[in-house]
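Only one protein chain is missing; all other protein chains are in place.
Chain nomenclature is as follows: A, B and C, assigned in order of appearance, with residue numbering initiated at 1 for each chain independently.
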Amino acid sequence: MADDAKIPSPFDLRTIKYLVALMGRYDLSEIDLREGDLRIRLRRGPRGIAVQTLGPTLATATPIVSPNASPAPAGAPSGDAKPDVPARNLISVKSPTPGTFYASPNPGAPPFVQAGARVTPTTVVGVIEAMKIFNEIQAECTGVVAEICVENQQPVEYGQVLLKVDPAG
Amino acid sequence: MADDAKIPSPFDLRTIKYLVALMGRYDLSEIDLREGDLRIRLRRGPRGIAVQTLGPTLATATPIVSPNASPAPAGAPSGDAKPDVPARNLISVKSPTPGTFYASPNPGAPPFVQAGARVTPTTVVGVIEAMKIFNEIQAECTGVVAEICVENQQPVEYGQVLLKVDPAG
Amino acid sequence: MFQRILVANRGEIALRVIRACKDLGIQVVAVFSEADRDAPYLDVADDAICIGPGNSAESYLNIPRIISAAEIADVQAIHPGYGFLSENPHFAEVCRSCNIEFIGPPQEAMRLLGNKNEARKLAQQSGVPVVPGSEGLIENDGEALRLAHAMGFPVLIKAAAGGGGRGMRVARNDISLQTGIQQAKQEAEKAFKDGSVYLEKYIEQPRHVEVQILADRHGNTVHLFERDCSLQRRHQKLVEESPAPHLPSDVRDEICRSAVRLIQAASYQNAGTCEFLVDKQNRFYFIEVNARIQVEHPVTELVTGIDLVREQIRIAAGEPLRFTQDDVHQTGSAIECRINAEDPAADFRPSPGTITRWQAPGGPGVRLDTHAAAGYRVPPNYDSLVAKLLVHQPSRPEALACMRRALAEFVVEGIKTTIPLHREIFNNSAFIEGRVDTTFIERTWQKG
Partner (left out) sequence: MFQRILVANRGEIALRVIRACKDLGIQVVAVFSEADRDAPYLDVADDAICIGPGNSAESYLNIPRIISAAEIADVQAIHPGYGFLSENPHFAEVCRSCNIEFIGPPQEAMRLLGNKNEARKLAQQSGVPVVPGSEGLIENDGEALRLAHAMGFPVLIKAAAGGGGRGMRVARNDISLQTGIQQAKQEAEKAFKDGSVYLEKYIEQPRHVEVQILADRHGNTVHLFERDCSLQRRHQKLVEESPAPHLPSDVRDEICRSAVRLIQAASYQNAGTCEFLVDKQNRFYFIEVNARIQVEHPVTELVTGIDLVREQIRIAAGEPLRFTQDDVHQTGSAIECRINAEDPAADFRPSPGTITRWQAPGGPGVRLDTHAAAGYRVPPNYDSLVAKLLVHQPSRPEALACMRRALAEFVVEGIKTTIPLHREIFNNSAFIEGRVDTTFIERTWQKG
């Protein structure tokens, strides 16, 4: 009943759900909204989606954190949010299919690549499992891995950015 | 059946009905539209609303001419349409109520005023009958009658322009 | 049957009446104030006539202008909708004196039932239970105190000419009674030019149950079952449904039969609604008759399959009802949410303005009555109702799920609406279980 005992706020479940969907679909790294004494911040990175609300909506906001989300430490200083808006000079390596991303050839083995690694077009940077079939993902470009954007065994959709390569690196 | 045996045109009944309503509500004097070989022109003035369509829609267009309308002579040269867009320097005398406009005190008698007549604020320019009560309409301005915009015994709505006065005249 | 009808109203109910006329093949003329000049529903009517400026007193409440519009539009009848002039017996009388039928009850019945005291007397004569209270108006404080002690505190002070909760006061002891009566009289004097008040036993946390009636001019009167309108905020209904949850069927039958008796005793015709309070022991008490179509009428249309506005027009045209009480069935469960242009986060402050996005729900079991759309400007001049969202499903749980889905689909931007509040209501366990009363909203949301 506690949830119900409030004036509905502009940040109702749907608002947050919509924002989360937006971030996912447009590959946004952070959304930060304020209205009066209410505030909501959503961040998205290797750790998945983190939802943080301050003010009356906290109770209603939490339940809709998306499956692969982990709540951010409450009141984490906003300095935490390192905006990773794709810089113009980075090349994105995207998933060719929906599936599950694997960072290493087999459990326990070291990852194919890590940030800082040099890649050539044929360098295998990961594997996508779709329908029990493992598809090797090659960099298809030359440069230095600037960032890995997905976690090991994370579900990915078509066109999702797996990692970013700095050709100038 | 003849009406039905046609490809529906962009000027269906609703389009024209909508245009007529627009003219009435915004006091437009003329609308002239062309699309390919189709054309529709609506003019509105003391004679009420005249609808004229050329091309396939003629048959469907005619029925929706508004009650107080009189069809223009088919193919009347567009020169006929004297646009009476209210000039900036004319004062509009409007109806204070829905009702029926009378141009003269009683049938057969000469009209209260005619175009060219000089009026003062207290000059009676017409009568509006509403619920069997006759309300004298006074010019409430000084000048020369530039134009009478409604016909004798024509139904008028609230705010409809009855006549226009040129204060500089 | 009429060939041409004028709708003396605006907004969703004007469109509702226009639709009913179209469905009956009747020409329909709309009237509008300058504030509604751009409303899209005016294009649906066969004709639209401007009757005045935005101020209601100069347009939708201005009898001479509406009658003149009806005369130049050459209509045979006027539908008043709800609000504005719909419950004004004088307007009904003027229409009929101009040989324009008023689509509503006889003015005599309107006058009789419009006076709460007379209506109450009539109910008692018809064997319809009423809330214990003063027989007639309160003359002085001494009488008020005697009565209050007789029926026991708390008591309710009501203005005889009041309505919609205006001029109502609860008194829980002698002092609050005396001050309350004084204030109520002043308020009523100011609001209705009639300061007379009366006393009633105050029913704690009652449910609001009302019965829809149709009566023709040939002596046929039927009820179309009940609506539960307990979900109210400051006496404004938010959610209405039929059937009323947890209402024992024998009580339902008795309430419906009582409503029919009262309507017949008042020689009432056309559509009307008898409102009752139901207490925790399912005892019911007559409150008042609404002598017009009501905002929530579609709830009844969905469960009965009968188009109430079309029936109003048929009755006004002198047609007998084409069905008997036995033909009227209550099928499935229907619920209505009133979507108002108000900001639930700011104490329901009105939120007029231009709608920039309007993503309406639809699909199976969903009905939406609205005059709004993307690009429509909600004028600040009138009440804030912009849409009525209804669902009809075989059972109440299915109706709740369907409404939850429809509310989730409904996206409105540019103005604030009560949609977020409704989303919370339909996830509230007490409401889901049907355990609500007229004080529920205040108790549940106002304290937050």
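What we mean here is this: a contact is a pair of C-beta atoms (placed from the backbone, for glycine too) under 8 Å apart; a residue touches a chain by one contact, two chains touch by 3 or more.
On a predicted model such as this, the values are computed, not experimentally measured, just so you know.
S.K.: Out of A:98, A:116 or A:167, point to the residue that touches the absent chain in the complete complex.
M.R.: Only one listed residue reaches the unshown chain, and that is A:98.
S.K.: Would you mind spotting which of C:190, C:234, C:283 or C:357 touches the chain that isn't drawn?
M.R.: For the chain that is not drawn, the touching residue is C:357.
S.K.: Touching the absent chain in the whole complex: find that residue among C:1, C:150 or C:373.
M.R.: Checking each option in C:1, C:150 or C:373, the one touching the absent chain turns out to be C:373.
S.K.: Of the residues C:25, C:142 or C:248, I need the one that contacts the missing chain.
M.R.: Of the candidates C:25, C:142 or C:248, C:25 is in touch with the missing chain.
S.K.: Going by the touch rule given at the top, which residues of chain A touch the chain that is not shown?
M.R.: Residues of chain A in touch with the missing chain: 17-18, 21, 24-25, 66, 97-100, 130-131, 133, 155-160.
S.K.: Going by the touch rule given at the top, which residues of chain C touch the chain that is not shown?
M.R.: 15-16, 19-20, 22-25, 40, 43-44, 298, 301, 305, 307, 309, 357-360, 362-370, 373-375, 393-394, 398, 401-402, 404-405, 408-409, 411
The working rule: only the chains that are shown with their structure count from here on.
S.K.: Need the most distant chain from chain C, centre defined as the mean of C-alpha atoms.
M.R.: For chain C, the chain whose C-alpha mean is farthest off is A.
S.K.: Please tell me the distance, in whole Å, between the geometric centres of chain A and chain C computed from their C-alpha atoms.
M.R.: About 51 Å separates the centre of chain A from that of chain C.
S.K.: With chain centres taken as the means of their Cα atoms, state the distance from chain A to chain B in Å.
M.R.: A distance of 64 Å separates the two centres.
S.K.: With chain centres defined as C-alpha means, what is the inter-centre distance between chain B and chain C in Å?
M.R.: Computed from C-alpha means, the inter-chain centre distance equals 40 Å.
S.K.: Please list all residues of chain A that touch 2 or more other chains.
M.R.: none
S.K.: So which bits of chain C are touching at least two other chains?
M.R.: none
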